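A single protein chain has been omitted; all remaining protein chains appear in their positions.
Chain lettering (A and B) follows the sequence in which the chains are written, and residue indices restart at 1 in each chain.
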Amino acid sequence: MINENPTLGRRGLQLDVATVVVDVFVGALKVFLLFFAVWSAVAVIVLQAQGIGLAGESWPGIITGGLVQGAMYGLIALGYSMVYGILGFINFAHGEVFMAGIMTGVFVSAFLVESGMWLNAFPLALLILLMSCVLTSALVAMIIERVAYRRLRGAPRLIPLITSIGVSFFIQYAVLGLFGGQFRRFPDLPPALRQRYRVLGLDIGGAQLLVICVAIVAMVVLWWFVTRSRSGRAIRAVAEDKEIAALMGIDVDRTIVMTFVVGGAMAGVAGTMWALIFRSVIPFTGFLPGIKAFTAAVLGGIGNLPGAMLGGMTLGMVEAVGPTMLTSLRWPIPDLVAYLLGAVSIVAVLWGIRTIRTATVAGATRSITLIVLGTLMAILSFTVLPGYNVIIPGASQLKDMIAFLVLIGVLMIRPVGLLGERLSVEERG
Amino acid sequence: MAMLEVTGLTKTFGGLQALNGVDFHIDSGEIVSIIGPNGAGKTTFFNTLSGMYPPDGGEALFRGQNIAGLTPDQIVKLGIARTFQNVRLFPNMTVLENVMVAQHCRTRRSVLATLFRSPSFLREEAEIEARAKEILSFFGTRLTGYRWEQSAFMLSYANRRRLEIARAMATQPTILLLDEPTAGMNPRETLELTDLIGKLRDEKGFTIVIIEHDMKVVRDVSDRVVVLDHGVKIAEGSYEHVSSDDRVIEAYLGRQAEEEAG
Partner (left out) sequence: MSAISVSTLDGGATHALEARKVIRSGLIAGAALALVVAVGMFLAFDRRKIIDPFLSAGYLVIMWVPILFGYRVSVRPALEGFEGPKPGRSNVVAGAIVGAIAGAMLGLLIIITDTFNIRDAFIHLSPTLVETLSFGGSLYTGTLILIVGGAVLAAFGGALHTFNTRTKEILATLALTILAFSFLELVIGDILRSAGLRPIDNWIYAPSRGLKPMPAVLFCAIAVAARIFFQGRSLRVNERYRAMDTKGQQKWGLVAGVVAIALGAFLPAIFGTFLNDVLSNVGLFILLGLGLNIVVGYAGLLDLGYVAFFAVGAYTAAVVTSPRSPQFTPEMAFFEALPWVLLMAVIAGLFIGTPVIRMRGDYLAIVTLGFGEIIRIALNSEWLTPLFGGAQGIVRIAPIDPGGAVSGIRVDFGYVLAVAGVIALIVGYMRWRDTRAVAREQVEPIPGVVYEARTTSLLLVGGMLAIGLGLAFPTFATWTIIGINPANMFRIVLVFVAVAIFVSWRLRDSRVGRAWMAIREDEQIAQSMGINIVTNKLLAFVMGAMMASLGGAFFAVKLGTIFPHSFEIIQSIIILVVVIVGGMGSIKGVIIGAVVLIGILGGPTQVGLLREMAEFKLLAYGVILIWMMLNRPEGLWPETRRARELHQEEMGQDAWLKSGSTTEGETS
């Protein structure tokens, strides 16, 4: 490493050891995640081609399941994304907003069954169900904003976040105390929704089809609202810069309430979807979907509405396909592939050695990462990897784990999300 | 050889060329002012030098060592400290703590020594406290006595500026980068600070780079003036030389004319 090149300085590389180790480790983690992602994806395809993968007819089910789940995440994610875009904190209680809608839906649907409307005039009953979910969720979101968050404008960053955790707890356990912890079930769907339909070559259940349609309509309405309506413009202005928006005569408080209401309404639509697909609810129903929807929002780029939908869809698909991908890791890595990987690693090491001599300090860390990881990878490729496979029993239990791993991977590899963040000036820092 | 020698420093934000191949050098004991219209890339130059943004190209040799791309803490450790245009203290730490924490990179007691309150630890604490008080006394009585225990946010604006300079001094730098130290000060305070900057060099031996809008301050303190516009160095030399340079006048006045026209 002793070199006359001035970019290296006289005393060799002045690198902070801890920082370099951290960088190498983060690099290793990225490579590790990418490696398994690529391996499992290839394995799925290969196994399918060899005819020993999943039975062909189960794929449409997985894909539509992923679509539906993804649309649901996307709709909830919109609420997170909008609030984060404007106020800059994770509204943990948003999952509970979603749950409150479903919980109301249960009672409303029970009433609808009693009155006979569920059987005789299902479309009308569905509309009433949808409206009640949407209204409850929007109302709950509005109340939360009014009671808890409004007084915290301008407080240090962590305070509203912690408050929202408290709100989330409060709602969960208040609902538990009021309505009990047992599963509350939705009534059976009419036969038309229990049938399966062929759409675009996919075999889709009626309820799923309906739900996808509802989600699309909701998104179109939201898109129209945000881009075309007066309130939507106000929301975008406030999201951009609260002070300037206020100077332009926009009522910031009202706009923030509007944001919560719209976010809550979208969660309500998602709640209706949940009601039709999963057809039962407990007080804790909202928690995990809430966290995952936030993941989806981050995945797509927080503050970015199309991003939230895309993130939701991606996450839904990953979750649906994930377990299959995990089990496909039973496919042994062919020797040739391993050797090829080894060769690539050696090239990476050589490249690292070549660049480290001319690198500026920032580049040097990358070169070191290349050398260290490349060496490691090369050794593995020629010893362990040929014919290596992992057998993971009970892969479907690990569905949530995959979701979180995707989150971690995305935040490490592309911290601004797939479509990029849109934050207000206050939050950009 | 110059103490700090910058060649071809480049920084791009999206499509905007904030710095476009800036060359710069400063010798030991010099005071150099950087001036230029708003958006000329002055603060970006500081941010890039102090490691807050990694440069896209070029190099910065500080005592013969390339510091481009190092992290801010490494650069401070090597001996370049800075202040900020919009004063950024640790508002909830006391005045004394603000100055003590800046000496972090000059201290090195391990966790074990800390836990057992080893003699070396106690000595180090006593030393940095004494040094902090000494540095604060450089500003007269404004930041001493009962002020030591006051939170930084309770200080007046001018005192915050002073504390920020004290904090930068506490990192024991060779070069001080002062970003508009007189912004927001009244004429009397400005005058006092001008004096102080001279003292920083003469008594404390710092080499100083200063970004300044107040031309009187620039004239009074600088040995040399560098003019930036649109990320490019357009002039360099003594104040008199620079102030009569056609390109400098154009950079300032041309912009004005444009604005008036628009």
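By our rule, a contact is a pair of C-beta atoms (placed from the backbone, for glycine too) under 8 Å apart; a residue touches a chain by one contact, two chains touch by 3 or more.
Since this is a predicted model, take the numbers as computed values, not measurements.
Chemist: Considering the whole complex, which of B:C105, B:L191 or B:V232 touches the chain not shown?
Modeler: B:C105
Chemist: Of the residues A:S40, A:S132, A:T163 or A:T255, which one touches the chain left out of the display?
Modeler: A:T163
Chemist: Of B:I26, B:A40 or B:V76, which sits in contact with the chain we cannot see?
Modeler: B:V76
Chemist: What residues on subunit A make contact with the chain left out of this view?
Modeler: Against the missing chain, subunit A presents residues 16, 18-19, 22, 25-26, 29, 89-90, 107, 110, 148, 151-152, 155-163, 165-174, 176-180, 291, 294-295, 298, 392-395, 397-398, 400-401, 404-405, 407-408, 411-412, 415.
Chemist: Provide the residue numbers of subunit B that touch the chain removed from this figure.
Modeler: Against the left-out chain, subunit B lists 50-52, 71-73, 76-77, 81-82, 84, 88-93, 97, 100-102, 104-107, 109, 111-126, 128, 142, 151, 153-154, 156-159, 167-168, 171, 185-186, 188-189.
Please note the rule applied: only the chains that are shown with their structure count from here on.
Chemist: Okay, in this complex, where on subunit B does subunit A touch?
Modeler: That would be residues 54, 59, 61, 64-71, 73-74, 78 of subunit B.
Chemist: Write out the stretch or stretches of subunit A touching subunit B in their complex.
Modeler: Residues of subunit A touching subunit B: 6-11, 14, 16, 19, 360-363.
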